[in-house]
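Removed from the display is one protein chain of the complex; every other protein chain stays in position.
Moving on to subunit A:
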Amino acid sequence: MAENQAATNRKKLTKSDMVKTFWRSGFLQGSWNYERVQNVGFCFQMIPAIKRLYKDDDAETAAALKRHLTFMQTTPIMTSLIGGISMAMEEERANGKAIDDATIASVKVGTMGPLAGVGDPIFWGTARPVIASFAASLALSGSGILAPIVFFVAWNAMRLAARWYLQKIGYEQGTNIVANLGGSLIQKLTTGASILGMFIMGVLVPRWTTINFPLVISKATVNGKTTTMTLQGIFDQLLPGIIPLLLTFMCIWLLRKKINAIWLIFLMFAIGIFGFWIGLLG
(Lines give C-alpha, C1' and ligand atoms only; values in the text may rest on other atoms or scores of the structure.)
Protein backbone atom coordinates (compact mmCIF):
# COMPACT_ATOMS: atom_id res chain seq x y z
CA MET A 1 0.00 0.00 0.00
CA ALA A 2 2.69 2.39 1.07
CA GLU A 3 4.72 1.33 -1.93
CA ASN A 4 1.88 2.22 -4.27
CA GLN A 5 1.55 5.56 -2.61
CA ALA A 6 5.23 6.24 -3.18
CA ALA A 7 4.98 5.15 -6.81
CA THR A 8 2.13 7.52 -7.60
CA ASN A 9 3.76 10.41 -5.79
CA ARG A 10 7.04 9.88 -7.58
CA LYS A 11 7.96 12.95 -9.57
CA LYS A 12 8.68 12.05 -13.14
CA LEU A 13 9.67 14.04 -16.20
CA THR A 14 7.23 13.64 -19.06
CA LYS A 15 7.65 13.23 -22.78
CA SER A 16 6.57 16.86 -23.19
CA ASP A 17 9.41 17.96 -20.87
CA MET A 18 11.80 16.03 -23.10
CA VAL A 19 10.50 17.77 -26.22
CA LYS A 20 10.63 21.21 -24.58
CA THR A 21 14.19 20.64 -23.38
CA PHE A 22 15.16 19.45 -26.86
CA TRP A 23 13.72 22.63 -28.38
CA ARG A 24 15.42 24.86 -25.81
CA SER A 25 18.78 23.16 -26.26
CA GLY A 26 18.97 24.78 -29.70
CA PHE A 27 19.36 28.18 -27.98
CA LEU A 28 22.25 27.13 -25.78
CA GLN A 29 24.77 29.76 -26.83
CA GLY A 30 22.38 32.75 -26.98
CA SER A 31 23.86 34.23 -23.81
CA TRP A 32 27.46 33.13 -24.50
CA ASN A 33 29.64 35.29 -22.26
CA TYR A 34 33.28 35.52 -21.27
CA GLU A 35 32.72 34.66 -17.64
CA ARG A 36 30.76 31.41 -17.49
CA VAL A 37 30.31 30.89 -21.25
CA GLN A 38 27.21 28.73 -21.87
CA ASN A 39 25.85 28.89 -18.32
CA VAL A 40 22.64 30.88 -18.96
CA GLY A 41 21.86 28.76 -22.00
CA PHE A 42 22.36 25.54 -20.07
CA CYS A 43 20.04 26.75 -17.32
CA PHE A 44 17.55 27.78 -20.02
CA GLN A 45 17.73 24.23 -21.34
CA MET A 46 17.12 22.76 -17.86
CA ILE A 47 14.12 24.96 -17.09
CA PRO A 48 11.37 22.52 -18.22
CA ALA A 49 12.80 19.87 -15.89
CA ILE A 50 13.22 22.34 -13.01
CA LYS A 51 9.63 23.53 -13.45
CA ARG A 52 8.27 19.98 -13.41
CA LEU A 53 10.30 18.73 -10.46
CA TYR A 54 10.27 21.73 -8.12
CA LYS A 55 7.05 23.56 -8.91
CA ASP A 56 5.33 25.26 -5.97
CA ASP A 57 8.65 25.31 -4.12
CA ASP A 58 10.47 28.58 -4.72
CA ALA A 59 13.43 27.75 -2.50
CA GLU A 60 14.10 24.45 -4.32
CA THR A 61 13.54 26.12 -7.71
CA ALA A 62 16.03 28.89 -6.90
CA ALA A 63 18.57 26.34 -5.71
CA ALA A 64 18.14 24.27 -8.88
CA LEU A 65 18.48 27.33 -11.12
CA LYS A 66 21.65 28.27 -9.29
CA ARG A 67 23.05 24.75 -9.71
CA HIS A 68 22.72 25.05 -13.47
CA LEU A 69 24.05 28.60 -13.79
CA THR A 70 27.59 27.46 -13.11
CA PHE A 71 30.37 27.51 -15.71
CA MET A 72 29.56 25.41 -18.77
CA GLN A 73 31.71 25.06 -21.82
CA THR A 74 31.59 22.19 -24.29
CA THR A 75 30.64 21.46 -27.89
CA PRO A 76 27.05 22.81 -28.10
CA ILE A 77 25.52 19.54 -29.33
CA MET A 78 27.09 17.69 -26.40
CA THR A 79 25.05 19.68 -23.86
CA SER A 80 22.13 17.46 -24.85
CA LEU A 81 23.96 14.52 -23.29
CA ILE A 82 24.98 16.51 -20.19
CA GLY A 83 21.44 17.90 -19.99
CA GLY A 84 20.01 14.38 -20.16
CA ILE A 85 22.30 13.17 -17.37
CA SER A 86 21.48 16.27 -15.28
CA MET A 87 17.75 15.70 -15.75
CA ALA A 88 18.12 12.12 -14.52
CA MET A 89 20.05 13.33 -11.47
CA GLU A 90 17.60 16.13 -10.72
CA GLU A 91 14.71 13.67 -10.96
CA GLU A 92 16.31 11.36 -8.41
CA ARG A 93 17.13 14.28 -6.16
CA ALA A 94 13.55 15.58 -6.34
CA ASN A 95 12.40 12.11 -5.27
CA GLY A 96 14.46 12.29 -2.14
CA LYS A 97 17.67 10.58 -3.14
CA ALA A 98 20.74 12.11 -1.50
CA ILE A 99 22.34 13.87 -4.44
CA ASP A 100 23.91 17.11 -3.31
CA ASP A 101 24.93 20.18 -5.29
CA ALA A 102 28.56 19.10 -5.37
CA THR A 103 27.69 15.77 -7.01
CA ILE A 104 25.72 17.42 -9.79
CA ALA A 105 28.41 20.06 -10.29
CA SER A 106 31.18 17.48 -10.44
CA VAL A 107 29.33 15.34 -12.97
CA LYS A 108 28.86 18.41 -15.19
CA VAL A 109 32.45 19.58 -14.82
CA GLY A 110 33.73 16.04 -15.29
CA THR A 111 31.81 15.46 -18.52
CA MET A 112 32.07 18.78 -20.35
CA GLY A 113 35.81 18.54 -20.99
CA PRO A 114 35.94 14.99 -22.36
CA LEU A 115 32.76 15.60 -24.38
CA ALA A 116 34.29 18.69 -26.00
CA GLY A 117 37.28 16.51 -26.81
CA VAL A 118 34.95 14.17 -28.71
CA GLY A 119 32.48 16.71 -30.05
CA ASP A 120 34.85 19.33 -31.45
CA PRO A 121 36.68 17.01 -33.88
CA ILE A 122 33.47 15.22 -34.86
CA PHE A 123 31.18 18.21 -35.42
CA TRP A 124 33.47 21.20 -36.09
CA GLY A 125 36.49 19.35 -37.46
CA THR A 126 34.75 16.80 -39.65
CA ALA A 127 30.97 16.98 -40.08
CA ARG A 128 30.61 20.69 -40.86
CA PRO A 129 33.72 21.09 -43.07
CA VAL A 130 32.88 17.92 -45.00
CA ILE A 131 29.21 18.87 -45.55
CA ALA A 132 30.19 22.48 -46.31
CA SER A 133 32.83 21.43 -48.83
CA PHE A 134 30.43 19.14 -50.67
CA ALA A 135 27.83 21.90 -50.79
CA ALA A 136 30.32 24.58 -51.83
CA SER A 137 31.62 22.42 -54.66
CA LEU A 138 28.01 21.98 -55.80
CA ALA A 139 27.55 25.77 -55.67
CA LEU A 140 30.70 26.47 -57.68
CA SER A 141 29.79 23.87 -60.31
CA GLY A 142 26.61 25.84 -60.98
CA SER A 143 23.93 23.82 -59.24
CA GLY A 144 22.33 27.05 -57.96
CA ILE A 145 20.05 26.99 -54.95
CA LEU A 146 20.35 23.21 -54.53
CA ALA A 147 23.77 23.68 -52.87
CA PRO A 148 22.68 25.68 -49.81
CA ILE A 149 19.61 23.46 -49.42
CA VAL A 150 21.83 20.36 -49.33
CA PHE A 151 24.05 22.04 -46.71
CA PHE A 152 21.13 23.13 -44.54
CA VAL A 153 19.21 19.84 -44.67
CA ALA A 154 22.21 17.53 -44.23
CA TRP A 155 23.69 19.46 -41.31
CA ASN A 156 20.41 20.00 -39.45
CA ALA A 157 19.12 16.46 -39.93
CA MET A 158 22.35 15.23 -38.36
CA ARG A 159 22.38 17.87 -35.62
CA LEU A 160 18.75 17.42 -34.56
CA ALA A 161 19.07 13.63 -34.53
CA ALA A 162 22.28 13.89 -32.49
CA ARG A 163 20.70 16.27 -29.97
CA TRP A 164 17.56 14.15 -29.55
CA TYR A 165 19.35 10.82 -29.12
CA LEU A 166 22.11 12.21 -26.90
CA GLN A 167 19.49 13.72 -24.61
CA LYS A 168 17.53 10.44 -24.56
CA ILE A 169 20.63 8.35 -23.84
CA GLY A 170 21.78 10.77 -21.15
CA TYR A 171 18.41 10.69 -19.38
CA GLU A 172 17.96 6.93 -19.63
CA GLN A 173 21.51 5.99 -18.61
CA GLY A 174 22.01 8.80 -16.10
CA THR A 175 25.34 8.76 -14.32
CA ASN A 176 26.11 5.26 -15.64
CA ILE A 177 27.17 6.90 -18.84
CA VAL A 178 29.95 8.85 -17.14
CA ALA A 179 31.89 5.61 -16.61
CA ASN A 180 31.64 4.83 -20.33
CA LEU A 181 33.02 8.15 -21.53
CA GLY A 182 36.53 6.77 -21.80
CA GLY A 183 35.21 3.66 -23.57
CA SER A 184 36.50 2.42 -26.87
CA LEU A 185 33.36 3.23 -28.89
CA ILE A 186 33.85 6.95 -28.26
CA GLN A 187 37.54 6.76 -29.10
CA LYS A 188 36.75 4.84 -32.27
CA LEU A 189 34.26 7.52 -33.28
CA THR A 190 36.71 10.34 -32.61
CA THR A 191 39.56 8.65 -34.43
CA GLY A 192 37.36 7.63 -37.36
CA ALA A 193 35.96 11.15 -37.70
CA SER A 194 39.45 12.69 -37.51
CA ILE A 195 40.68 10.34 -40.25
CA LEU A 196 37.81 11.31 -42.55
CA GLY A 197 38.31 15.00 -41.73
CA MET A 198 42.07 14.94 -42.31
CA PHE A 199 41.64 12.96 -45.54
CA ILE A 200 39.13 15.48 -46.91
CA MET A 201 41.38 18.39 -45.86
CA GLY A 202 44.20 16.71 -47.79
CA VAL A 203 41.89 16.59 -50.80
CA LEU A 204 40.81 20.21 -50.49
CA VAL A 205 44.30 21.68 -50.25
CA PRO A 206 45.27 21.04 -53.90
CA ARG A 207 41.72 21.11 -55.28
CA TRP A 208 40.47 24.38 -53.88
CA THR A 209 43.54 26.53 -53.69
CA THR A 210 44.14 28.63 -56.77
CA ILE A 211 47.60 30.08 -57.15
CA ASN A 212 49.43 30.65 -60.41
CA PHE A 213 53.02 31.68 -61.18
CA PRO A 214 52.95 32.91 -64.79
CA LEU A 215 56.61 33.97 -64.73
CA VAL A 216 58.34 32.66 -67.86
CA ILE A 217 61.51 30.74 -66.98
CA SER A 218 62.68 29.55 -70.35
CA LYS A 219 61.74 29.86 -73.99
CA ALA A 220 62.98 27.26 -76.41
CA THR A 221 62.43 27.21 -80.16
CA VAL A 222 62.67 23.76 -81.66
CA ASN A 223 61.94 23.37 -85.39
CA GLY A 224 60.18 26.73 -85.47
CA LYS A 225 57.84 25.77 -82.58
CA THR A 226 58.23 27.89 -79.47
CA THR A 227 57.61 26.27 -76.11
CA THR A 228 57.61 28.40 -73.01
CA MET A 229 58.14 27.06 -69.53
CA THR A 230 56.56 29.01 -66.70
CA LEU A 231 57.43 28.75 -63.05
CA GLN A 232 54.00 27.18 -62.53
CA GLY A 233 54.88 24.53 -65.12
CA ILE A 234 57.94 23.59 -63.11
CA PHE A 235 55.94 23.33 -59.87
CA ASP A 236 53.35 21.17 -61.63
CA GLN A 237 56.05 18.81 -62.87
CA LEU A 238 57.35 18.50 -59.34
CA LEU A 239 53.92 17.78 -57.85
CA PRO A 240 50.68 19.59 -58.60
CA GLY A 241 49.48 21.40 -55.49
CA ILE A 242 52.93 21.61 -53.91
CA ILE A 243 52.68 25.37 -53.30
CA PRO A 244 49.23 25.18 -51.66
CA LEU A 245 50.64 22.40 -49.48
CA LEU A 246 53.60 24.55 -48.42
CA LEU A 247 51.33 27.54 -47.75
CA THR A 248 49.08 25.34 -45.61
CA PHE A 249 52.06 24.11 -43.59
CA MET A 250 53.27 27.65 -43.14
CA CYS A 251 49.85 28.60 -41.73
CA ILE A 252 49.75 25.56 -39.40
CA TRP A 253 53.23 26.44 -38.16
CA LEU A 254 52.23 30.06 -37.53
CA LEU A 255 49.00 28.99 -35.80
CA ARG A 256 51.08 26.83 -33.47
CA LYS A 257 53.21 29.92 -32.77
CA LYS A 258 49.93 31.39 -31.43
CA ILE A 259 49.53 33.82 -34.33
CA ASN A 260 45.88 34.85 -34.67
CA ALA A 261 44.15 33.45 -37.78
CA ILE A 262 43.07 36.93 -38.81
CA TRP A 263 46.73 38.00 -39.19
CA LEU A 264 47.29 34.97 -41.39
CA ILE A 265 44.44 36.13 -43.62
CA PHE A 266 46.07 39.58 -43.86
CA LEU A 267 49.39 37.91 -44.59
CA MET A 268 47.81 36.04 -47.51
CA PHE A 269 46.38 39.28 -48.89
CA ALA A 270 49.78 40.95 -48.54
CA ILE A 271 51.41 38.04 -50.40
CA GLY A 272 48.78 38.36 -53.15
CA ILE A 273 49.28 42.11 -53.61
CA PHE A 274 53.07 41.96 -53.39
CA GLY A 275 53.29 38.90 -55.64
CA PHE A 276 51.16 40.58 -58.31
CA TRP A 277 53.14 43.81 -58.01
CA ILE A 278 56.49 42.13 -58.68
CA GLY A 279 54.96 39.97 -61.42
CA LEU A 280 55.42 36.65 -59.64
CA LEU A 281 51.72 35.87 -59.20
CA GLY A 282 48.96 36.17 -61.77
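To be clear about the criterion, contacts are C-beta pairs under 8 Å (C-beta built on N, C-alpha and C of every residue); 3 or more make two chains touch, one makes a residue touch a chain; residues count from 1.
Simple rule for what comes next: contacts and distances are computed from a predicted model.
Engineer: Considering only the chain that is not displayed, what protein name does its UniProt record carry among "PTS system, mannose-specific IIC component", "Transketolase", "ABC transporter domain-containing protein" or "L-lysine 6-oxidase"?
Structural biologist: Per the UniProt record, that chain is "PTS system, mannose-specific IIC component".
Engineer: Give the residue, chosen from A:L65, A:A105, A:I169 or A:L215, that touches the chain omitted from the document.
Structural biologist: The single option touching the absent chain is A:L65.
Engineer: Which parts of subunit A are in contact with the chain that was left out?
Structural biologist: Residues of subunit A in touch with the missing chain: 26-37, 39-41, 43-44, 47, 50-51, 58-59, 61-62, 65-66, 69, 73, 76, 116, 120-121, 124-126, 128-130, 132-140, 144-145, 147-148, 151-152, 155-156, 159, 184, 187-188, 191-212, 239-241, 244-245, 247-248, 251-252, 255-256, 261-262, 264-265, 268-269, 271-277, 281-282.
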